[in-house]
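For this depiction, one protein chain was excluded, whereas all remaining protein chains were kept in their positions.
Just so it is clear, A and B label the chains in written order, and each chain counts residues from 1 on its own.
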Amino acid sequence: MKTNAGRFFEDYRVGETITHAVPRTLSGGERAFYHALYPARGALYSSDEFARACGLPAAPLDDLIAFHTVFGKTVPDISLNAVANLGYAEGRWLAPVYPGDTLRSVSEVIGLRENSNGRSGVVWVRTRGLNQRGEAVLEYVRWVMVRKRRDTPAPAPVVPALAPAVAAADLVVPAGLDFTGYDFPLAGEGHRWGDYAVGETIDHVDGVTIEEAEHMLATRLWQNTAKVHFDATFREDGKRLIYGGHVISLARALSFNGLANAQMIVALNGGAHANPCFAGDTLRAWSEVLDKAETAAPGVGAIRLRLVAVRQGAAPFALKDAAGKYLPEVLLDFDYWALMPR
Amino acid sequence: MKTNAGRFFEDYRVGETITHAVPRTLSGGERAFYHALYPARGALYSSDEFARACGLPAAPLDDLIAFHTVFGKTVPDISLNAVANLGYAEGRWLAPVYPGDTLRSVSEVIGLRENSNGRSGVVWVRTRGLNQRGEAVLEYVRWVMVRKRRDTPAPAPVVPALAPAVAAADLVVPAGLDFTGYDFPLAGEGHRWGDYAVGETIDHVDGVTIEEAEHMLATRLWQNTAKVHFDATFREDGKRLIYGGHVISLARALSFNGLANAQMIVALNGGAHANPCFAGDTLRAWSEVLDKAETAAPGVGAIRLRLVAVRQGAAPFALKDAAGKYLPEVLLDFDYWALMPR
Partner (left out) sequence: MKTNAGRFFEDYRVGETITHAVPRTLSGGERAFYHALYPARGALYSSDEFARACGLPAAPLDDLIAFHTVFGKTVPDISLNAVANLGYAEGRWLAPVYPGDTLRSVSEVIGLRENSNGRSGVVWVRTRGLNQRGEAVLEYVRWVMVRKRRDTPAPAPVVPALAPAVAAADLVVPAGLDFTGYDFPLAGEGHRWGDYAVGETIDHVDGVTIEEAEHMLATRLWQNTAKVHFDATFREDGKRLIYGGHVISLARALSFNGLANAQMIVALNGGAHANPCFAGDTLRAWSEVLDKAETAAPGVGAIRLRLVAVRQGAAPFALKDAAGKYLPEVLLDFDYWALMPR
């Protein structure tokens, strides 16, 4: 067999390092594509001039381009036989990515626990994205449920202790970032860090109906090869499952309307793909302010946000039912830190 | 409310200047995307070598990339609550846009007139697109019908006097442009400026059936946020309205077949989106030569064209009915000046 059948639960060892294949040089082409796929309008990521006025050498690529690129490389080794993508934790963006940079991904297996049914298990990996100078640009923990190949004995369970959120003190502000001269009219909204209150919720108003062609273009762009996104004959219901990252990027872009100044994503505290998303769904988003913190960088505050994506039929700001289960219209519950002018 | 609900008729004042948000650095990515969305084949915009042979430093981005980018930025401030996009006038391209340029948009309100029903009004704006050096690359007047928020008194009507067409003497030919060595075989057609007669009509033959994914990718690429293009739940009929600029670009690209040498768009005299366009429509185009003029640039003539986009079922060269109303198959009536080798 010359083809990759993917790894099964038995194929992972705690402490093992996996070098993921196919490094990727990114260009302005990926930015144009990202902005055609998502209504992304963060001025810092749209204009070299705006970015320079904020102390950066040029407009970085959208932070989620870095995330999807790094994530996509891990799919053939981590989630080809995954039953479910269970969660994220301890994600941090460590350096901006610019056109011309080449990214690759490396993961360390940090936890393993077989399920009680004996047919699958949970694998925890810490993944790092590295650029052409070997600098880490992103790191995050992800855990997935993976099928077992056959009836093998369970390994000793190792469950990593993960922080419920990245501490504000651990956020990495890009070198040189300075929001003291931030141009609010050019950015699109006047609301600054001080205008947001913990507990505040924002309905981002706009909706986007999703097409098959779009989510497949997106998923391929990140070289994510999971069959279930592309092959209408794979699932019994003939539906193609939409890559969860497509939902993240769509929701994040919609959140511009109300959070235009939440410019840079610097941490991913946690995330759940609450329900599967399919073409034809009309996606909307709302946010809740979870926390706020100061940073040492001039004019730069940090804001912790819950970003929720829902489909048609969702009630305003409704997340879970009385039993604590996500409502069926909820697609994504995404907890992150962003940087905002103070 | 932190989200932008858009401006209503009462929110505009004649003389007011609006700085539109989210400047945009364009790259080869936007060009590749434009050429994937539209069958655009103007050699001057496709090949750096061809452009250099015509006296330009490199291939500019298609003129309608500049138009859509500048236009898209105005949507959140001008047409979010627009009932209809009523017209264009006095449009001029003032300098080519190249990969690496950053565009932003500024509009001045030049007219206001409340409708007799008291529920909406017409707003006229003159919009300028500026590059990173502050040079104007494009200007045009647009007027839209905008809803009123509530029952407020009507302002004194101000209706700007607009030229029926840009005078040939006011056309701006890009510095250095020289068509004396123009390579007709490489451009794709042998017809030069002298071969076209005022009154001549050209059926551009080819048709393109429009898909939802394509018009949404296009509209997002220009950061145009109007809900009606993206959200299938927004209109009662469940249809997504196609951005009028998508129709303009599709028709213009189809006009290559018969007008391959009408290379640069230098003026927009007027335009009407005669009927709404929806996915599944098959679009065709025809042109009529309205005027011709000489320019001072070597080998460069100007040709004024009416570009008409129609959908399936249209009769050849039919535009309006006996009452002067656009026929239902007519989607676009677009009046522009282009530069052509003499």
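As a convention for this text, a residue touches a chain if its C-beta (ideal position, glycine included) is under 8 Å from a C-beta of that chain, and two chains touch if they have at least 3 such contacts.
A quick note: this is a predicted structure, and the numbers were derived from the prediction, not measured.
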{"item": "Option touching the unshown chain, where A:F184, A:F234 or A:F278 are the choices", "value": "A:F234"}
{"item": "Residue among B:G29, B:G111 or B:G245 that touches the chain left out of view", "value": "B:G29"}
{"item": "Residue among A:G29, A:G87 or A:P298 that touches the chain left out of view", "value": "A:G29"}
{"item": "Identified contact with the non-displayed chain, of B:E108, B:E189 or B:E329", "value": "B:E189"}
{"item": "Residues of chain A in contact with the chain not shown", "value": "2-5, 19, 21-25, 27-30, 32-33, 76, 99, 102, 104, 132, 211-214, 216-218, 220-221, 223, 225, 227, 230-234, 240"}
{"item": "Those residues of chain B which, in the complete complex, touch the missing chain", "value": "27-33, 35-39, 41-43, 46-50, 59, 99, 185-189, 191, 195-196, 202-209, 211-214, 257-260, 282, 312"}
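Just so it is clear, only the chains that are shown with their structure count from here on.
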{"item": "Rotation in the CA alignment of chain A with chain B, degrees, nearest 5", "value": "120"}
{"item": "Between chain A and chain B, centroid-to-centroid distance (C-alpha), Å", "value": "36"}
